[in-house]
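Apart from one protein chain that is not included, each protein chain of the complex appears where it belongs.
Right, chain A next:
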Amino acid sequence: MAYDYEKSIRPGKLPHIWCPGCGHGIVMKGLIRAMDTCGLEKNNTALVSGIGCASRLPGYMDFCTLHTAHGRAAAFATGVKMSKPEMTVICCGGDGDGTAIGGNHFIHACRRNIDMTYVLLNNHIYGMTGGQFSPCTPTDAKASTTPYGNPDPTFDISKLAIGAGATFVARTTAFHATQIDKLIAEGIKHKGMSVIEVVDDCPTTYGRRNKFRSVVDMMKVLKETAVPVAAAAKMSAEQLEGKILTGVLYKEDKPEYCEQYKKIIDRVQGA
């Protein structure tokens, strides 16, 4: 029997706004399966997003959903989690939202190691505004604001998250659909800040400008550039040039923020 996605989707809210060929729907399905695997209760789960194509995701989902302002998902989510730590809090959003305008909130949520899961859909572009370059647009790539090629170096989101202090960091791609839910589920179960970067495609505003003839071509690139961490360990730096590592990149057990604060409350009230 086919998997029942509809039990997690708000009646009447589909079709979604995403273009044909966009990877966001694949990620949403992965997220639904992951949340299901973890047995999350709808009333006790908050889905928080910023602004952009990927940030429309919570609106379709039948949970407590908070579509905030551009870049602010992690900061709103921190307030939700801190105020009601018994809730499961999941953020989702795009690369521009999460690492440019929301970069400060993102790194500090990682630093605090607050128990949230951030699913970052990295399609290398500002899609909703028509394809301007983001901090994750490859150098030399074309965007509507880099007509002569992108002069900017790019962020490695997963490295950024690890460097900032997230205690579970994983990466996969929209091509590796079955890995998406496994990694998100592991992130949800992890106590502390978990970041799952899903490298995604935007055929409409990125693919067209960068000579991808079809969505299939974009998917092929995702397939071919992804290297599982175990395989990468046996490869030379030369072989890894231009590749992206996938799988669990980092995992560590460290004190979680809300639990640490609870200890303060207990100490103050006990004194």
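Things worth noting here:
Here is the rule we go by: contacts are C-beta pairs under 8 Å (C-beta built on N, C-alpha and C of every residue); 3 or more make two chains touch, one makes a residue touch a chain; residues count from 1.
We adopt the following convention: contacts and distances are computed from a predicted model.
Of "Response regulator transcription factor", "Phenol hydroxylase", "Pimeloyl-ACP methyl ester carboxylesterase" or "2-oxoglutarate ferredoxin oxidoreductase, alpha subunit", only "2-oxoglutarate ferredoxin oxidoreductase, alpha subunit" is the UniProt protein name of the chain excluded from the display. Per the touch definition above, the residue from A:7, A:84 or A:208 contacting the chain not shown is A:84. When the omitted chain is restored, the residue from A:28, A:64 or A:166 that touches it is A:64.
For the chain missing from the display, the contacting residue among A:104, A:145, A:214 or A:239 is A:104, taking the whole complex into account. The chain omitted from view is touched by exactly one of A:22, A:38, A:54 or A:75, namely A:75. Chain A residues in contact with the hidden partner, per the touch definition given at the top, are 10, 13, 42-44, 46, 48, 58-59, 62-69, 72, 75-84, 86-87, 104-105, 107-108, 261, 264-265, 268-269.
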